[in-house]
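Only one protein chain is missing; all other protein chains are in place.
Read from first to last, the chains carry the letters A and B; within each, the first residue is number 1.
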Amino acid sequence: MHPAFSIIIFTTLSGLGYGLAAVLGLGLLDPAALATKLAHVLALLLVASGLLSSTLHLGNKQRAWRALSQWRSSWLSREGVMAIVAFVPLAWSAWLAVVESRYSPLPGLIGTALCLVTVYCTAMIYASLKAVQAWHTRLTPLCYLLFAGAGGFTLASFFAFAAQDRTVIIPLLAIFFILAAWSAKSRWRARMQAMVPLSTPESATGLGHIGRVRLLERPHVTENYLTHEMGFRIARKHAEKLWRLAVLAGGIVPAILLALLVLAGASGTFAALVAVVAVLFHYAGMFIERWLFFAEARHAVMNYYGG
Amino acid sequence: MKSEPRVALHRPIADEVRKTTCYMCACRCGINVHIKDGKIRYIEGNRDHPVNKGVLCAKGSAGIMQHYAPARLRAPLKRTGPRGSGQFKEISWEEALETATAWLGDVRHTDPKKLAFFTGRDQSQSLTGYWAQQFGTPNYAAHGGFCSVNMAAAGIMTLGGSFWEFGAPDWDRTKLFIMFGVAEDHDSNPIKMGIAKLKQRRARFVSVNPVRTGYSAVADNWIGIRPGTDGLLILSVIHELLKARKIDVDYLVRYSNAPWLVIDAPGTADHGLFARDAAGKELIFETVTERVVPVGTRGARPALSGRFELADGRFAVPSFQLLAQKYLDPKYAPEAVSDETGVAADVIRGLAAEIARVAFDEAIVIEQAWTDMNGERHQAFIGRPVSFHAMRGLSAHSNGFQTARALHLLQVLIGAVDCPGAFRFEPPYPKPLGAHPKPHGRAEHFRPDVPLAGPHLGFPQGPEELLIEADGTPSRIDKAFSWDAPISAHGLMHMVIANAHARDPYPIDVLFLYMANMAWNSSMNTAGTMKMLEEKDPQTGEYVIPKIIYSDAYASEMVAYADLVLPDTTYLERHDCISLLDRPISEPDAVQDAIRWPVIEPDRDVCGFQSVLIDLGARLKLPGFADQQGRPLYMDYADYIVRHERRPGIGLLSGFRGKDGSETGRGEPNPDQLARYIENGAFFSAHIPLEAQFMKHANRAYQEFAVRMGFFDKPQPVTFQLYSEPLQKFRLSAQGLRQPFAPESHRERILEAFDPLPDWYRPFEEAIVDRDAYPYHAITQRPAAMYHSWGSMNAWLRQIHTKNPLYVPGPICDRLGLADGDWVWVISHHGRIKVEVARMEAVNSSTIWTWNAIGKRKGAWALDQDAPEAGKGFLMNHLIHELLPPKGDGMRWSNSDPVTGQAAWYDLRVRIEKAEPATASEPQFPAIAQPEPEPRPAELRYGQEWSQ
């Protein structure tokens, strides 16, 4: 699948935003701290910018509102609806924190739940596509949720440190989610690499009873919309390299940094700075992970295009 | 749930339908052009049209993009830069026509042969040929010489009609259809429709073709033969049929020259010719009375074997005896030919068995009484439902004429010509060889300011009718009808530029071309051809070919080489005539012709070429185009179509003749004729009565019908010429036994190739080059969705073939370590090209191939310079030379069939070597400038204004 920049940005930023918002909704951070207020604002900004960038690739942006209408059947629609619904408790919580410097579990917990549901919906957009076999697994939403948690807690660690909070639980949870997410993702990837293709040129053409099927001529010589969208291919070698880079940047580095902070009992500006580095590494790792999520996935239609 | 959106289900297509004839290729299907707001909304096949019955191919469906292509020429052009640069300025028609008149007038007044007028994809040869004849130059032909004259000449000389345009399989009845070397052919839609019919009836379809694409892909059996060896395969089938006695003896005796007596007098001028009586009638041996009697003697029962004494004491044998002796030779046994052809002996034997079984065990009968030319009444038509079709896979080889003859021999042996279920003639064919004109063009046939003494093209029936001067030099610029290519019935268009450049046999002054992309895909040795067109005489500083006039509708590669460009309209903007005098669209059951008319008015300063030619004819005051006072006889082509009469009552169109339009075939010109055609869907069809539909070569009812229709003035039955006397005459010349003697240099070649009985010899290039150094065959195929070079300016079609790979058989890929997308050098005795490869398994293992004419020159066809057609697409033509490699004697023969001069495109032998990866194919040529291209949009949204 073509790793479109706007979609990678959308899923990673909104994942981070919802993760952060979900953590905030748990009330683990001091609502009176300036950093927490900023965290609320950032969470909303991340979510919003992610959603906005998701409209970038639309052919007809002016009609984007229509995408909310099909919540009964479409995961994309559900995601849109949930994103908007989630905005209510999130904005409410943010208001309480920013203006009233307080935390209320009602909007907070509802917000957390809705954030998770929204991330789940995002993930299900992909996981529901049978035509992309690599995505079509329960592991996909699991990974998305765990990554949202990992990002959320990592980011929250930063805000906690910045708020001079001597928290251990938040970075520990971050470490936990990072480890959980990457191990889930490893499972996901192992599944992808081991899976027997559901559809093959033989099943795509129904000619398997005659023999092995190979594309001789494409219908049109140059690339078309389908081959652009779904024909992206990445060499195994590159994919392996990028995967290791992703694990390193998105998992190992932030986990070690946070662990060091916890062990050192650090807090304050220095800890916050280290946490920022952890966040940036994590985000870079996520970016690569998401890029690979698309680039490595093979669409069934490529059975017709020799890909 | 909300209700579903409402969809506009009942919108009419457009404002108006105009019915005309497609010209995206030469198949000439009927089309309905739907016009909306003055633009073309949709083109569909005309259901009532006899050719396509409603269907339309990819090209036809892309007519909109052809019509609106930015590559269209917009006005007459005068060259301003050097030849080949593409630099022109637009001029007025008056200036263009005056220039042409001056150039042509000079030639006509001084030495008419200094005009060479050759036309390419010409569907108006009855006009262009007539014009050239009135002009008086001997140098005229259309493109048949580089196309399929082998097929045409072999067919006409053997059967009186050919596969190529003049016949078709009986699709509705045939039970076994065998196709040799066809990728698309001119009958593009009818063949597809025919194959569909076979499939529906579960008739068997066998394709003999080195490559298994297109039609071959759906064949029940695919015989992946080695190129150039079909003759051997066919003769082997004949061997098997003779051995198994599976031949139609009755048919042979009645309709062929099998019983004709051939003089057996070795060493004399008559050896191998037919024995004749004093009246010139051929003789047979009558077995009851045991006497030699003339052919056609009532009740005679001729012998097919034996040796008989003639009245003059000489001996003669029935030609069939020679035939049977020849092909029973074990050298034609399946085992003996299997290696050479690459076809397993069992497959050959199986093919022969199926032919025999279907022809004789599954014969069909149509209960319709008919009378033959001897007056004998038959109760029914007996059908041998085995049909054949063949095209350039056979004919584009230097042994193609004999190969095509072999196939016709096979048809006659099993009695499968023009009977139900077999190959059937399309009127005005069959036509005996004798009814064809003899070629004109010798010095005695022309002089300044008068028309040529007769038609240019035809069939010489012996060396005495060649177009050569007393000293043996060719009379024509293309050396047609010379010793080089004695029966070159369609001329040798592919030799014109090379010969004119070499001033051999003489220099010319004006080269006038129409609709032929000679500076690119229709020439061999393309790069060399471009140089010849560009070369100047160092003494005079003038071009070696001084003046070039060219008519094209699009900015093709050839346009860049013209000095004066006459821009044609697109096919939707002009009158055209698909005439029985030319290449008609008849079917076996019906006589048909058609027109094109301007369904859209030109929006540029362009003019239909035929009208331009008529105007030039009048300006030059050619008889037939201007009256005694020099006034034009015709306003334009439309006027000519209606009023021109070739013989009294016979004109271009056969329908709606006579003052009131009630006459068919013969009749006075009808001023409303075109309107009647338009009303009728732009075609005319006259059904042949059932009694006349079969055995046309010998069917009295048909012959009378043909006379009524004006094909002939008296019946012209055909006796199939299995043994060809004209060929034997050339052999006698080559043996020095018969005047005129063939020049020493040509004797060996003639002796080898002019066997009076169909024969197989190794194609010349293969025979000359080192087969180990050039181990592979390289051929091209026509893609269904492109017509030669003219699909690339079409925004829709070019997406299907934007570039062409070289298809290489899997085993060769494995040997050379080649994968898809690798680059190779393909090297012939003449040159090399660098191209991208694609692997393929369904192909003869010694054959590489590519699609024809996809490669384009940079700058042509109003494409961007970085278009893949120019960058990665390529032409095989660069590897093919118009001359064969030198032989021991240093002499270089033309790369053509020695009998007909047909260009031997598919004789090419090559080797391939892995090359460094590249981004562009080689050779590349400097880009040509665009002659004032129309604006090229960055995005097309055709029809957007009609969307809702």
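We adopt the following convention: contacts are C-beta pairs under 8 Å (C-beta built on N, C-alpha and C of every residue); 3 or more make two chains touch, one makes a residue touch a chain.
Definition applied: contacts and distances are computed from a predicted model.
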{"item": "Protein that the absent chain corresponds to, by UniProt name, given \"Branched-chain amino acid ABC transporter permease\", \"4Fe-4S dicluster domain-containing protein\", \"Tryptophan synthase beta chain\" or \"Cytochrome b\"", "value": "\"4Fe-4S dicluster domain-containing protein\""}
{"item": "Chain not shown: contacting residue from B:73, B:223, B:359 or B:778", "value": "B:223"}
{"item": "Which of B:556, B:844 or B:877 contacts the chain that the document leaves out", "value": "B:844"}
{"item": "Per the touch definition above, residue among B:4, B:94, B:772 or B:889 touching the missing chain", "value": "B:4"}
{"item": "Touch criterion as defined above, residue of B:159, B:303 or B:884 at the omitted chain", "value": "B:303"}
{"item": "Chain not shown: contacting residue from B:324, B:678 or B:816", "value": "B:324"}
{"item": "Among B:785, B:827 or B:848, residue touching the chain not depicted", "value": "B:785"}
{"item": "Residues from subunit A at the interface with the omitted partner, ascending", "value": "1, 57-61, 63-64, 66-70, 72-77, 80, 125, 128-132, 198-199, 201, 203-207, 209-220, 222-226, 229-230, 299-301, 303-305"}
{"item": "Residues in subunit B touching the chain absent from view", "value": "1-2, 4-5, 7-13, 36, 41-45, 47, 52, 54-62, 64, 70, 188-189, 192-193, 195-196, 199-200, 206, 212-218, 220-225, 240, 242-246, 249-250, 253, 287, 301, 303-305, 321, 324-325, 328, 330, 342-347, 349-354, 356-357, 784-785, 793, 795-800, 802, 840-845, 862-864, 866-868, 871, 936-944, 946-948"}
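Following the convention adopted for this analysis, only the chains that are shown with their structure count from here on.
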{"item": "Subunit A contact footprint on subunit B (complex, rising order)", "value": "799-803, 838, 840, 868"}
{"item": "Contact set on subunit A toward subunit B in their complex", "value": "216, 219-222"}
